[in-house]
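First the structure, which I've put down as structure tokens, then a few questions once you've had a look.
In this view, the complex is presented without one of its protein chains, the others remaining in place.
And then chain A:
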Amino acid sequence: MLQFDQVSKSYPGGFVALERINFRIAKGEMVFLTGHSGAGKSTILKLISMIERPSTGRVMINNIDLSRLKRSQIPYVRRDVGIIYQNHRLLMNHTVFDNVALPLVIEGFTGKEMVKRVHAALDKVGLLDKQRCLPQTLSGGEQQRVGIARAVVNKPPLLLADEPTGNLDPELSRDIMRVFEAFNQVGVSVLVATHDLGLIARMRYRTLTLKQGRMINDGLMPAPGVL
């Protein structure tokens, strides 16, 4: 499903964010991506969502090389990848409903079909009763869940999350992780970037560990102190 093939990314000025990264994520797999801040987690997510392009190497989704796609095709790639951002990236002067409906409106949905899907997505994250609220009136955790609802509303086959539990308490983090697991169970591939090692240890999924732009571990994390 998702494949990184000798991917390097260096920024102007010589900073190397990623160095020859190789990994594959199969269809229906759930994977964590971890490392200190600055290790290159966000860069990997940006390469997948085509915000950045790799300096060398290939990023492939479903065996299609993203670097071969034209600028005008980028929007269509982004529709196939649901992304949850650390800073939520919501439209602050639009209601929760409008925010979640945005990907559907972009794809041309209208009327009942759109409302049905938005309600289903909001129901999954438990925010159906807040659909008329503006994002400012919601707590951080609730805003995060609006972001999740927006990412899954058009049922993408691949879901990316950038620090989804960033500033949430453990209780809420666990809830949000359960939401991801639920999507994973219906066949969605999920890639969660986080530096919350405790969370990773508890969940026991395959974990990719980055250090200064290199992949230093791929597999289950040893969980010291847990179990």
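Just so we're on the same page, a contact is a pair of C-beta atoms (placed from the backbone, for glycine too) under 8 Å apart; a residue touches a chain by one contact, two chains touch by 3 or more; residues count from 1.
Keep this in mind: contacts and distances are computed from a predicted model.
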{"item": "Listed names \"Cell division protein FtsX\", \"ABC transporter permease\", \"S1C family serine protease\" or \"Carbon-monoxide dehydrogenase small subunit\", with the criterion being the UniProt name of the chain not displayed", "value": "\"Cell division protein FtsX\""}
{"item": "Absent-chain contact - pick from A:D80, A:D129 or A:E181", "value": "A:D80"}
{"item": "Absent-chain contact - pick from A:I51, A:A182 or A:L220", "value": "A:I51"}
{"item": "From A:N62, A:N167 or A:Q185, residue that would touch the chain that is not displayed", "value": "A:N62"}
{"item": "Sole contact to the chain not displayed, among A:V16, A:L102, A:V115 or A:L134", "value": "A:L102"}
{"item": "Residue numbers in chain A that touch the chain omitted from display", "value": "49, 51, 61-62, 64, 69, 72-73, 75-80, 83, 85, 89-92, 102-104, 106-110, 113, 150, 154, 157"}
